[in-house]
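Have a look at this one before I ask anything.
All protein chains but one are shown at their positions in the complex.
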Amino acid sequence: MTGDAIFEMKGITKVFPGIKALDSVSFSARAGEVHALVGENGAGKSTLMKVLSGVYQAEEGEIFLRGRKVRFQHPLESLTQGVSVIYQEFSLLPDRTVAENIFLGREPTNRFGILDAARMRRETRNVLALFGDRHRFGPDTLVSDLDVAQQQMVEIAKALSLNAQVIVMDEPTAALNDAECDLLFQLVEDLRGQGRSIVYITHRMREIRRLADRVTVIKDGKVAAAFDDVPETGQIVEAMVGRDIGHFYPDPATSDEVGAPVLTVHGGGNARLFDIDLELCAGQITGFAGVQGAGRTALALALFGAEPFETGTVSVEGQPVSLTSPRKAAKAGIAMLPGDRKAEGLMLMQSVRDNGMISARAFSNPLGAPNNTSVATLDQMDKLFDAFDLRAANYEVEIQSLSGGNQQKAIVARWLSLAPKVLIFVEPTRGIDVNTKAVIYAQMRSLAQDGAAVMAISSDLPEVLGISDRVLVMSDGKIVAEFGYGASETEVMHAATEAHLGLETS
Amino acid sequence: MKPARSRNLMAFAPFLLLMAAIAVYVIVAVLTGQTQFLTVENLLGLLGRSIALGITAVGQTFAILIASIDLSVANLISVSAVLASSIMSGDPSMMLPAIAAVLAVGVVVGLINGLIITQFEVNPLIATLGMALVLQGLLSATFNNFAGEVPEEFQVFAYGQVGGISISLIFLIALTVAAWVFLRFTRAGSNIYSVGGNPDAAKLAGMRTTRVVIMAHVICSVCATIAGLYLASRLRSGAPWIGRDGVYDLESIAVVVIGGTALSGGRGGVWGTLMGVMIFSLIDSIFNIAGVDAFAKQILRGIIIVAAVAVYAVRSRRIEA
Amino acid sequence: MIERLKQINPVFLVLALLFVAIAILSPYFLQPTGYMNFLKRAAPIAILAVGQLYVINSGGFDLSAGALVTLTVIGSSILLDGDASATWWVVLVMLGVGVIVGTANALVVSWLKVPSIIATLGMMITLSGVALTWSGGAPRGYLPENFRFFGRYLIKDVPLIKILPVAVIVMVIVCAGMWWLMHRTNYGKRLIAMGDNPKAALLAGVPLTETRIIAFVVSSVSAVIAGILLGGFAGVSTDVGVGLELQAITAAVIGGAQLLGGRGTVGATIAGALVLQAMFTLLNILGFPKPIRDVVQGLILISAVVIAGYRRRRSGG
Partner (left out) sequence: MINKFTATALAALVVALPAQAQNFDDPVEFAKQKDMLGAAANGDAETPWLQYYGDVMADTSAYKKDGPHTICFSNAGVNNPWRVVGWNTMQAEVERHDNIADFVVTDAEGSDDKQIADIEDLLAGGTCDALIVSPNTTAALTPAVEKACAQLPVIVFDRGVNTDCPVTFIKPVGGYGFGIQSGEFIAANAPEGSDVLMLRILPGVDVLETRYSAAKRIMEEAGLNIVGAEFTDGDRAKTKAIVEDYIQRGTQLGAVWMDAGATSVAAIEAFEDMGLEVPIVTGEDQQDFLQKWQEIGLNTIAPTYPTYQWRTPILAALKVLDGEAIPGPEWNLPQPAITSDNLGDFVNPSMPPLHYAACGCEDMPGYPERWGGK
């Protein structure tokens, strides 16, 4: 083992009700290195770091900090011992100043118990000075006035002000543009130069190549591979996915499967979208690529009427439609499977059946019988569940007891009951295990084969490329490029980042 | 810098509302030819009408700042007033023990509220509503009438004056200043904003959030008991219905919200609350001067509460966008 | 067997235990008359509680229900002023007021994004203001006998149960209607889905505003009906509705309804209302002073939420 490790986690096992989130995981980091922690969503990376920081307590395993065994019961304990975690959702208070955020919960006071604001300001300035002149904000700026990259700097400054020796960054570039990424990379390199140890969580190969000294891959709560250097991308991906990704995606549509345009948009625009011209054809899966904030999700929300177009025209099968609410969109034959299943898709306390039936119930007589609606009957819904191989103890259990993949199947079934003409999948496989992913892909393909126009939005570029017959690239709210099946990651990425280089790669 | 400016404007919203209320007050007084009401003394006197509401609302501000709420204050006010006047029973030497006992009750009630909310994870609305019922029941089962009497010396609190300004008004302003200093300049106050604004972040930063919640509830309850002491002093005696009759629970929440403190916690402050109290007093007086039916103003109050919250709700949505 | 027992909502067991205790303690409750009078007393609160359940299941609160009860009694008495021939249209007018109040509540919540607790608190203050202004703060008019029929009249010489109060018939019909709407229609499923996750419901096509309007209208109309029963029970009264909204919320919570939406059944809510009333009856038989009812209501309110949370956590939900 590594003698000079700052911290070392051995045989960590963490169990949540029904799930073994971590299974005997070991992980460590040395001073002055960047250790990349890689894995798919839901693989257990964040859980591992929460165990490290004391948010969660592991059922089994030991943690050593500078050779001494520790057991953190509370994040405060790890913080004071030099372990800082910067989470994906920033833990900043928007209505408070930078200085107040940096000293959150440990504000210096004078002997009368009054806050020492001058000292907070002074120390904040000192910490910010470590960033050189790159920060462009002061201790009294309100956090809500900062952009995302600046907010991240505040998080890092918070860690530095605690003199953290171990800094964990959880997908820090998720919301950054290229220039901001560059700045971050420089900061990380500075921190390494200062002899700190950085745990860098990501699934982006480019960043690993640029920054990492070592790589550990986690899959399904276990260490799938640990490399003492940065290996070939293919090796990492194989360890992440666990199989050859070649047969992962279904075959593309044949030319006679692709039918007439179902959905046509001319000059669509709103606050986040500009001049959208778009045709979606029956039988075809159209994928959308682009960096975060490029407008893919905004387009999905516009088409589904949640954040409608303000200009332009939309027609479905040649008939002009007005998509000003999800209800109108659904009536026009458009369905959307939201990206954040838990927040936007599921009624967690209701049964699998109720979750499946809700759209059918929403679009039939409100006083009609809920199990025998004019749109679909419970029997038909059960058959859809059966057809999707939805696994549940029975269909009356609350849907929160199901795995992510089975939940997703229920939502797909929900929309199929309306027989939509256009299906919009937003992040269809987020948090879903690899094997179920393949099932979902096959399902998307068969929906297209049944005549639906399918739209796929994912921040996982290989996924977009793998399942789409056609890829549209968005940037700054516009559609900037189109590729056919078989486009390479490099060319798509290039198109997506003419202004902003380099994201979404693996 | 644009958002900063709109936020400042929001911070001024209660102030603007107050100015508008004062303007209406002046106009009504002039139009009805009752200019004798337009003196500084009278304006101060307006706040003097609402001392009990003011003290309670300063406490309620703490509860709401941590994204909680306290429905038990009105009943606690009754408990405090009755307990104080029955312990004193007209004997000046019992004043200090009575005050101490009453404040201790406030601490205990606040602790229990806070513990039920944090330890049993009971919705604060339900927890404090339950507490309200328990307090009222115990009180009414023990007392059904004015109980005891406060000594003349104690009535100084409500009726005494220093340099022409009533002591109770000075007390309310001092209490507000103290609360403001606490919230603005101490770590504990800072923690209240943090826990109310983002409890997860506060927890990750290592804060003992449950302690902060409990502390806010203790402060809220203690303020309510002080309001009870004030009412005992003003009414000479405590009765088990005075808190409920004053609707201090709902009114204190209303003035806090009108004063710009967000029900979702983490934003606002005690000065806004004091302005909310002023606004409510002004409405009362405007109706009194205009000679409008005593009950009609209640209709307006209901509408004002909803309108104020709607303004804040619409406003905060604009900021998210 | 034990597993199945665990699944039964404990409110029904509590209710059974209370009935046993009451029957042991009071000979009056060995006869059906006792229970019929008990049900008569419980009818308004049961109807109110189920109405409240609609709003709770939608994810909100309706604090204006009690004030609307008062307004119904006062408004009817002033409009009628003892004139029996006007009863029918006055009842219709009052139901219309309920529809308007419920719609206004829902629109304030939906359009102005005001939290329902504040919106209905404002409505509660406004409605009591209207009631006070209208009446001048004291009973003014008078309720004729045919208006009081629903809340007061007893059908005598009924086999088996001897007497059958009209209020009980009203309760059964109204609650059956509300049970059907909640548990046997698409609307009810939409409502519960909305309370569980409004965003998901919206994205699944549920029309949120309409769903919310109907929930608040049901609550307000149930308050009007409760008001008609209470006015019938005792005549004009200016504070008959005070605190009833809290009793209704308590009843729903005792029945296991989840505050902020998504879980709650009509049957258990009625049982919750009966538990509350039975508890009051038991305290009365034991000779406790009335204020102790408040203490008990407060304690069971908190305990019900604590127990529900415990059960949910233990079942891993």
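What to note about this one:
Each chain carries a letter (A, B and C) given by its place in the written order, and its residues are counted from 1.
We adopt the following convention: contacts are C-beta pairs under 8 Å (C-beta built on N, C-alpha and C of every residue); 3 or more make two chains touch, one makes a residue touch a chain.
Since this is a predicted model, take the numbers as computed values, not measurements.
Hidden chain, full complex: it touches shown chains B, C.
Within the set B:Glu121, B:Asp200 or B:Asp245, the residue that contacts the chain not displayed is B:Asp245. When the omitted chain is restored, the residue from C:Gln52, C:Thr72 or C:Thr238 that touches it is C:Thr238. What chain B contributes to its contact with the hidden chain is residues 34, 36-37, 41-42, 45, 49, 52, 83, 86-89, 94, 97-98, 100-101, 104-105, 107, 142, 144-149, 155, 159, 231, 234-237, 239, 242, 245-246, 285, 288, 291, 294-295. Touching residues on chain C toward the chain that is not drawn are 26-28, 34, 37, 41, 81-82, 132, 136-142, 152, 154, 230, 233-240, 281, 284-285, 287, 290.
We adopt the following convention: only the chains that are shown with their structure count from here on.
Set side by side, the interfaces A-B and A-C show unequal numbers of C-beta pairs in contact, with more at A-C.
For this pair, chain B with chain C, the centres built from the Cα atoms lie 31 Å apart.
For the pair chain A and chain C, the distance between C-alpha centroids works out to 45 Å.
Considering their complex, residues 181, 184-190, 192-193, 196-197, 199-207, 214, 258, 262-263, 316-317 of chain C touch chain A. Taken in their complex, chain A has these residues touching chain C: 17-18, 304, 306, 326-327, 330, 336, 338, 343-350, 354, 357-359, 361-370, 373, 398, 400-401, 414, 418. Residues 55, 74-77, 79-80, 85, 87, 90-96, 100, 104-107, 109, 113-115, 117, 142, 144-145 of chain A touch chain B in their complex.
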